[in-house]
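Selected chains only, in their assembly positions.
A and B label the chains in the order they appear, each numbered from 1.
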Amino acid sequence: MQRLVEGLHHFQSEIFGSQRALFERLALGQRPETMFITCADSRIDPNLLTQTAPGELFIMRNAGNFVPPYNPHSGEAATIEFAVAAIGVRDIVVCGHSHCGAVEAILDPPPPARFPALTNWLANAESTPRILRDKYPEADPTRLLNVAVQENVLMQLENLRTHPVVASGLAQGNLNLHGWVYKIETGEVFGYDPQARQFGPLTLHRDGEGAAPPAARSV
Amino acid sequence: MQRLVEGLHHFQSEIFGSQRALFERLALGQRPETMFITCADSRIDPNLLTQTAPGELFIMRNAGNFVPPYNPHSGEAATIEFAVAAIGVRDIVVCGHSHCGAVEAILDPPPPARFPALTNWLANAESTPRILRDKYPEADPTRLLNVAVQENVLMQLENLRTHPVVASGLAQGNLNLHGWVYKIETGEVFGYDPQARQFGPLTLHRDGEGAAPPAARSV
């Protein structure tokens, strides 16, 4: 903890001054355009990764970057409702990552008696091992983990669609969903392309859309 | 979104190279010593604030930095269980902040019909307005919000104690809890001092304990 307190002092004495104007403005209110949902994993720094400043990303983090199917009694539903209906974000990114311990736990569950809450939480990702077992019966463990991380992101995007504020935003065309996977060892981020039905590098387009695929109402 | 994709490209081409060794090491595993629980608010960057690098903070974020009382079916319980029992963090910081929209919503609830999930979520902080009403009957709104942010952090610390892995860590003496409040407009962070029963500046001690107060078993 001493290290953190030293960090706070360093931030305040050396860093804050140069960003004072930003922080004073931010004290008046936040207007982020993006909700960023990622894992609690210590290796992820969303602002570093996207080179964004305070005020730009509304960030929800939990073990495994899960979004449970809508249930009005969950913290995730409340945080998403706040982001969309109170703040008015226009994009929601679900960002998984390589070497995710929570996804590893989906594939190799920990003992329920020692991890009762985690065991229940992983049930939210119950379809991921079903899909893997069915689609990649022969994959080796490393490849399986990579695929599981991707499938897990896609499942959370499906789950997001059951949240009323998300369903409403999609129907009106003023909200977009994005699935990303961050590879810690290379710094790369891959985005899901619904047309190609696969993850690929995120590229910049001249027309200002970035690589964000259009989010379509689907059956 | 284009802005984010540009940021990703900038991170990868300009920043990642200088930290490659760190990230390659981190790809082998995370060993953070601290769990940091804070609000999803876009204005908070925990790594910037504490001047920590990737790998140092296991971060849970939701609207209002709430920790519901233990219930084995919540995502918060699973994330805390993962942090303490799987990763082995030694400190848990609950960090509230000035101008918190979720705490404002505790004091001035949004319409339940439009915000059903948020309304349920705020019920987790139900004791905060009770305490305020009883203890600060005459406070003006600004002061009330500041006090509410502090009381909200203290309530989450109580709630943390009902999580079995936290109760066990406290009983064994290998886990410490800390309550912080971050003031966005000045960059200051205040810590709760259980001896003094109030929040105050976090100071550095020579004996290596920082300002982190000892977490005691209480009745």
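Assume contacts are C-beta pairs under 8 Å (C-beta built on N, C-alpha and C of every residue); 3 or more make two chains touch, one makes a residue touch a chain.
Bear in mind that the values here come from a model prediction, so they are computed numbers and not experimental data.
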{"item": "Size of the entire homomeric complex in copies, 2 being in place", "value": "6"}
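Just so we're on the same page, only the chains that are shown with their structure count from here on.
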{"item": "Where chain A and chain B are represented by their mean Cα positions, the distance between them in whole Å", "value": "19"}
{"item": "Footprint of chain A on chain B - complex, ascending", "value": "1-12, 15-16, 23-24, 26-27, 29-30, 32, 34-35, 40-45, 47-52, 54-63, 66, 68, 72-83, 85-87, 91, 93, 98-99, 101-102, 105, 110, 114-118, 120-122, 176, 178, 184-189, 202-205, 208-212"}
